[in-house]
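All protein chains of the complex are present and in place, except for one that has been dropped.
Note that the chains take the letters A and B in the order they are written out, and that residue 1 is the start of every chain.
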Amino acid sequence: MSFADIIYFILPLVIASAVPLSLVALGGLFSERSGVVNIALEGIMIMGAFVGALTINYLELNTHLPIQLIAIIGLTIGAIIGVLFSLFHAFASINMKANQVISGTALNMFAPAFAIFTARIIFGTQRVPIENSYLMNIPILQDIPIIGDIFFKGAYISTFIGIIIFIIAVIVLYKTKQGLRLRSCGENPQAADSLGINIYKLRYVGVMVSGALAGMGGVIFVLSFSTNFNASVAGFGFLALAVLIFGNWNPKRIIMAALFFGFMRVISSTKAVIPFLNDLHLEDEIYLMLPYIATIIVLAFVSKNSAAPLAAGEPYDSGKR
Amino acid sequence: MEYIVEMLNITKEFPGIKANDNVTLQLKKGEIHALLGENGAGKSTLMSVLFGLYVPEKGIIKVRGEEVKIQNPNDANSYGIGMVHQHFKLVHNFTVVENIVLGYEDTKHGFLQFDDAIKKITELSNKYKLKVDPNQLISNISVGMQQRVEILKMLYRDAEILIFDEPTAVLTPQEIEELMLIMKDLTKEGKSVILITHKLQEIKQVSDRCSVLRKGKYIGTVDVKTTSVEKMAEMMVGRKVDFIIDKDVANPKDVVLEVENLSVYNHRLRKNVVTNVSFNIRGGEILCIAGIEGNGQTQLIEGITGLNPISNGKITINGIDISHSSVRQRNLAGISHIPEDRHKHGLVLDYSLEKNLILQTYFKELFQHKGFLKFNEIRINSDNLIERFDIRSSKGSVTSVRSMSGGNQQKVIVAREINRDTDLLIAVQPTRGLDVGAIEYIHKQLIAQRDAGKAILLISLELDEVMNVSDRIMVMYEGENVGEFDPAVVTENELGLYMAGSKRRDQ
Partner (left out) sequence: MQNKLKNFFLNNWIGISVGLSLFILIFILPQFFVDNTSILMSIRGLIAGITVAYIIYKFIIFKKENPTFKPSESVLLVDIAGSLIAIVIGLLFGLILMLIVNPGQAFQGFSIIIIGGFNRGFKSFGDMIYFSVPLVLSGLSIAFAFKTGLFNIGATGQLTMGAFTAVFIGVKWGAIGELSPFLHWFVALFGAMIIGALWGAIPGFLKAYRNVNEVVTGIMLNYVAMYLNSLLIISYIYNRDYARALDIKDTAVTPLMNLQYLFPDSTSINGGIVVAVVVVIILHVILNKTTFGYELKAVGYNRDASKYAGMNAKRNIVYAMVISGASAGLAGGLMYLVAGKYLQPVNMLIPEGFTGIAISLLGLNTPFGTLIAGLFYGSLEQGGYYLQLLNFTPEIIDVIIAVIIYASALGLFLQKFVIRTLKKREMLVEQGLIDTEKEKQKNIEGSDK
């Protein structure tokens, strides 16, 4: 394969990986910026993906809606379910001031078990099948030379929707009044409180947004990678956490990190057709491990300069003024 | 209407203590009114009531002649009251503008708009000479500028009444001068200022009138121009019933602790919090370091005990240099330490009484054998100390320390440290929170240790404790040793002047 062919081949795959990763990482960012640590991203993705897949499956079999519309509905449902599921984490963390890591772990364990349980009941097996391929060619844009071939032919609508949502979310977080207030809750809640800002409300918003983004990310994952949903998002939720940390809690860096991690993922499975990498004779798993190892190394050296929100993970007690 | 704010007969209670007991404060429009008092006098509490952080049990507040109810900072803001806190409430990774407008933002079509805000800030900045750089991050600007941001926060919200809580604590002398000018400008423009402070010089420099609180009670209000610093010190410190302790004259022996040119640097504040302090203590005498809280005593002790590294100087115990030794090495070299914060350093709250009593000695042969704890010995030790020091608890040695009262928790620490029988005993506010009987007992213990030839370093904020217990007094002000005194000779009022920075003895 020539170099150009490789790019044509790899780039769309990388983007397809990077988009859900960044979206979910951004969800984690929203939650942490408001002051709540949310490691339940994996579980929320699974719940969103599961219900989304159920919806898509149902709509495929019982209606004649155009498939891209089905995809959009699935994405929306995934987001809504994500919000609802994340409310449990919000309640435990904000109202009950529980240990946020434990609460997150509980959700992570609940989701796959619940998905398998319910899928078995409905389908008799734990897989939720999806009939259609959601690849599409975007009209007009696909005719642009080079770029059209890479980005707009054989693409997923979920990828584009993901990108749009990402941009909107970043704008909301950094350019609006509520976004400013939300970020203050995670850095210095005492300061925000002394200015009359409602910490509880904004933290709920932060967690719910992370739920929406993770839930939607789950559906994007399913649409992009599989012909079915099998109660797993292959650790994407935790990889998104790594993206968040590696990206030092900054949206631009998150995109870079997501592209890097996505790239690693893609090469691990496609290296056979890339002559240069094939010659290296490195196993798939080495590429898959790299993002995690890289994150640890980064953490070891920059923990002092990390931009993690200062008050994330600590329940806010308004009694202690 | 002469008074812009009136706080009448305010009483604010916390469990077991009356922080404000029938206090009245009346602020005239356009004046700088100082609120003076020692630690624990109730100044911060009173202002927290005014700013809506606490609700008083009794009393009313009037603003511009009308009675109001202030339940939270938003209410206070709506009446034009703003507070510049002692510990800044700023978001470190936001810009100056963002911090100032937080909660009060302009938006256009839903998006944040800073242009108008920057304009208004620049106007205010020029008007009151509050120089700030609107687009800089808080983490990158000086402490002085951070304080100006806090002030601008209030002015941006059109505050008419500004409360400053110990504003000069973190400023350099130059920044203090600038602040004084800023306050004068504020009043020229018709604002009214309440200044919480314990520094008499500053009161003399800028205030019009001064109200004094002592132990939660309102002592009186004076006109600053016509009142001497001595008189204000007397009101602050007061004449109390003295507990004259029966003690022999000290018989000091060899030097136990020698501190030479000790300095401690604080990275966050970017200045020395302890500067070139030198002193020594001999066996058989009690040296008490007096001073208002926040003048470097904490950091000095941390430097001596090893909890914080020193940036300069030398510390020796019985001739051995421990300037850079570990905490355990210093403990073994002969230091016992009753710490200032009993919950942070002195106790493991989730451990039982007996386990806390061996916190410093669990590794000694008495309490363990080849790594295994000797529970029998631990219990005997605990029962003994409970008896000796009258530590009251419902379950004795197995009581969970977390549930014990503050006073009894303190007794646990005192018992443990005194029992260690080391050459140097450091006690930081050892009688804080104890009842009269317990205080008397602790003082007796300290004197007994002194008579047994130990060197005792006592840090205290209570002047009668300072006067009665110590054999020598050293006053710290702004991180420096400003004088050493003989308690038999110096008066409380004179000490008060040194503590408040009005006087210093040049060595």
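Everything below uses one rule, namely that a contact is a pair of C-beta atoms (placed from the backbone, for glycine too) under 8 Å apart; a residue touches a chain by one contact, two chains touch by 3 or more.
What you are looking at is a predicted structure, and each value in this text was computed from that prediction instead of being measured.
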Selected residue (touches chain absent from view) among B:Q174, B:T226, B:N376 or B:S394: B:S394
Contacting the left-out chain in the complete assembly, out of A:Y58, A:F160, A:F225 or A:Y292: A:Y292
Hidden-chain contact residue, picked from the options A:F9, A:Y58, A:F160 or A:F238: A:F238
Interface with the unshown chain - residue positions in chain A: 39, 88, 92, 96-99, 101-103, 105-110, 112-114, 116-117, 120-121, 232, 234-235, 238-239, 241-242, 245, 283, 285-286, 288-289, 292-293, 295-296, 299-301, 303-304
Positions on chain B contacted by the hidden chain, ascending: 305, 307, 326-331, 337, 339, 344-351, 355, 359-360, 362-363, 368, 371-373, 392-396, 398-400, 402-405, 407-408
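Please note the rule applied: only the chains that are shown with their structure count from here on.
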Centroid distance [mean C-alpha coordinates] between chain B and chain A, Å: 48
Of all residues in chain B, those that touch chain A in their complex: 48, 53-54, 72-74, 77, 85, 89-94, 98-99, 102-105, 107, 110-112, 153
Footprint of chain B on chain A - complex, ascending: 175-177, 180-181, 183-184, 187-188, 190-197, 307, 310, 321
